[in-house]
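Removed from the display is one protein chain of the complex; every other protein chain stays in position.
All chains are identified by letter, namely A and B, in their written order; residue positions are counted from 1 within each chain.
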Amino acid sequence: MRKKPLITSFQLVMMALGSALVFPYMFMPILNGPPANQDVWFVLILTLPYIIVINAPILFIMRRFRGRSAAETFEMIMGKPIGKTFAFFNVLFFIFCSTACMDITGLFIKIYFMSETPFWAIIVFLIVPLAYLSFKGAGAIGRSAPFLIMFLIFTIFFFFIFGIGKMDPKDLQPVLAESTFFDLNLGAFLTAARYSEILILFVFSFYLSKQANIIKAFGVALSVFAVCFMLILLPTIMVLGDEYARHSFSAYYSFAGQVEAFGFITRVQALFVLALFPVAILKVTMYNYMASHVLAGVLGAKSHRAFVIPFAAVSFAVCMIPVMQKTHTFLFLTSDRFFPFVILPVIFVIPVIMLIVYFFRRKKISAALMSKVPEGEDEAK
Amino acid sequence: MIKKLILIAACISAAVFMTGCWSSREPKELAIVDSSLYDKLPDGSYKVTAEIMNPAGIGGAGMLGSGSGNKSPFVTFSGTGPSIREAIKCISLSREMKDFGQHNKARFLSERFARDGIAPFLDLIARERFTDEKPHLIVVRSENPEKIYDCMLGISSMPGDYIENLYKHQPADSAHGVFVTTLEFMKAYLTEGREPVAGLATIVESADRPSGNVGLTTGSGAGRSPVNYRIRYEGLAAFKDGRLVGFLDCEGAEAYNIIMGKAKAAFFTVPVGDGRSTVIDITESRCEIKSDIAGGKAVVKINVKASGNVSEEGSGIDITTSEGLKSIRRALEKQIEEQLSKTVNKVQNELASDIFGFGEFLHIQHPDKWRGIKDRWNDDYFPFAEVSVSVKTNIMTTGKIDKPISLPGEHK
Partner (left out) sequence: MPRGIPECEKLVRDLFGNSSDIVINRFETEREDALLVYIDGLADKGMIQSGIISPLKSKNFGGNPVNSFKAVFTVTDDMHVFTEKVLEGYTALFYGNSARAFLFEMRGWEHRTIEEPAGEATIRGAKEGFVEDLRTNTAMIRRRIRTPELRLEEFSIGRQTRTIVVLVYIEGIVNKEVLEELRARIKDISTDAVFETGQIEQLIEKNTFSPVSGIGLTQRPDTLAQKILNGRIAVLVDGTPHVLTVPEMFMDNFATSDDYYNRTLYVNIVRILRGISLFFTTIIPGLAIAILTYNQEMLPSTFLTTIISSSVRTPMPFSFEILLLIVIFELIKEGTARLPKMIGSTVSIIGSLIIGEAAINAGIVSAPSVIIVVMAALASFTLPSLTEFVLIYRTLFWFLGSVMGTIGISAGLVIMITQIASQESFGRPILSSFSKNEMKDLILRFPLKALKFRPTSIARENVRKKR
């Protein structure tokens, strides 16, 4: 690659937003976590401060180390051997995320749409665009993201507007009367712990231009995400009722089936898939790319391309293991007993450790920061 | 090198995929289910009848020279089995096309089936891929529920379409019927403090003339009966714990619609002495329900605010004056109150099923009190609840003329 590709902050916001919205769109784990009643919308509001708190350490590190790749940042703070280990740990985490999302999407399609199609065929349709897009690199990912995600947001608004007629506010009541404060906070914390999109910002901030403001990007992404999630959550509960929504595998999908427009556009599930599937592909691609990119940084390889196909093959092989195709596995993976405990160490514990080390070695690191000149191009916005 | 590998892989996968198309269904090989009937036979097995569209009988626009005159627009298939799913599977033993249930418009439940409990049926619908929650649930009140497929359908061509059109157009003219989709039913079933209802259809004999197409070969092979049957869609079927417990007639259904706020055209004939009456058309009703527990008993206050228009004035009262209107309004309010109280009492005493959702309102308004008694609501509290109804009406317009025709004008 001759030049470093550039991503605008708008594209970065779109990427993080799309990746975060895949899970609520596909199935809503927030419904099943505590307090598991009609106050989930309040849990969602409470999630926002928790997200800010959990992501604060990594945001701080990102701000100090602008212009450096993720692997470099790890090494600079922790020193080469431990830094490489931490970075490698992140690589494993990214592959895990990519594989988990691939598995979940494949299961979703198989259950709802194509039960006769063999699982591998569905996964192939995820892997081929994944390999292609990841190969083309961060610039292509950044430029394609806005189109796909704008379409997703459009469908969210579409479903919301045309579902208004069926909404019943009684389903939201009694408001806040039946949940304990502890339950609400626990639910908010567990939900906040599920979102690893901050790492997308972390890895891709390397490609941002000098003027872009990471904190502003994070803030914009968070607020738009909150609005969209609310627009997904509220209609689902108000139309299906929270009990039935909890019984469903994919509550938003059942809601989308109820939406009626102008009397003849009914059962628009195809629109649902058309919006969701490309963004799911984008999400697995992003995690795959991040894994390849960080591993390339750790091993000092010139480009990430060598790792794309091996990682994709690994994801494919893991998804083909029979136990991964069972609903039971899937329910366990997405429940509160598993996902948060895998994600939390990576987005919180590790950065906190790194922050502590950073404060101890501040002088040495600042000197190192000044001496190295980060490469990149000047960008006229 | 990489490019060659990718090319080869692409060719192989293209070849593999061309032989695949595993889940594709051509439109012409679909048997589109338009409505279905669920019945439970006396020996305990289930019988499911599916009414399937017959495209040749409908005569689409693209068909030139098709002989649409002699074909029925729908055919029926039925199957029996020890469970509903097996009964559905049994249908495919005779049906030659692929089943397509996503355009189902109405699910008819026979009385026997409904009284037996429909919880497993709801589970099947929620779980299976080819069903969804949009069709209307209707209980058929008749000893031979399959006769519903022999009924005259007015101008519609198929029973499912007929029900769909009823749903779209009946509420604008009458509030005697209740339309419940499967989703609404399931929601009410799962909500604490509320019991579901379903629509009610009765098969009656009728002397009306059939349209030309009926009386043709149907799938069930039965010959044409000399008497014509019609579907009367009025009233509602009340459930409790997933079992049918009773029916409400047309007035009861009207009361239910008013309490639920769904009545768009409820007509009240208000007698005003010596046999004459005024007819008021209630077009909008808003109902405020307050539930509470006082002294170990449930206390429910229903406040109805209704607005409507004068539809027929045959008693000579001058409705352009405010006294005239007031007297009518008082009589109207009293009549509505009586009808509502009668219905609520009947539901409390005979059906013992909280179809109005008083428990739900108690849950919303006093959640702490609800928590203690929610298991006993249906049996101990609801049937003995003190329900008071108060109605306030507002007569908005008097139609195209103001003074009644029977009243002499000034120039006479």
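Going forward, contacts are C-beta pairs under 8 Å (C-beta built on N, C-alpha and C of every residue); 3 or more make two chains touch, one makes a residue touch a chain.
For clarity, every value in this text was computed on a predicted model and none was experimentally measured.
Novice: Tell me which residue among A:31, A:251, A:282 or A:312 touches the hidden chain in the full complex.
Specialist: The missing chain is touched by A:282.
Novice: Using the touch definition from the top, which of A:4, A:66 or A:136 touches the missing chain?
Specialist: Only one listed residue reaches the unshown chain, and that is A:136.
Novice: In the complete assembly, which of B:55, B:81, B:261 or B:383 touches the absent chain?
Specialist: B:55
Novice: Spell out, residue by residue, where the missing chain touches chain B.
Specialist: Contact residues on chain B toward the absent chain are 14, 17-18, 20-21, 23-28, 30, 32, 34, 53, 55-56, 58-64, 66, 100, 102-103, 105, 132, 161.
Novice: Please output the residues of chain A touching the missing chain, sorted low to high.
Specialist: Answer for chain A: residues 3, 5, 8, 10, 109, 113-114, 117, 121-122, 125-126, 128-129, 132-133, 136-137, 139-141, 143-144, 146-148, 264-271, 273-274, 276-278, 281-282, 380-381 touch the chain left out.
By our rule, only the chains that are shown with their structure count from here on.
Novice: Taking each chain's centre as the mean of its CA atoms, how far is chain A from chain B in angstrom?
Specialist: From the centre of chain A to the centre of chain B is 43 Å.
Novice: Where on chain A does chain B make contact in their complex?
Specialist: It is residues 111-118, 121, 124, 128, 170, 173-174, 177-178, 239-241, 243-244, 247-248, 254, 257-258, 266-267 of chain A that touch chain B.
Novice: Which residues of chain B touch chain A in their complex?
Specialist: 13, 17, 20, 22-23, 102, 126, 129, 132-134, 183, 186-187, 190-191, 360, 363-365, 367-368, 371
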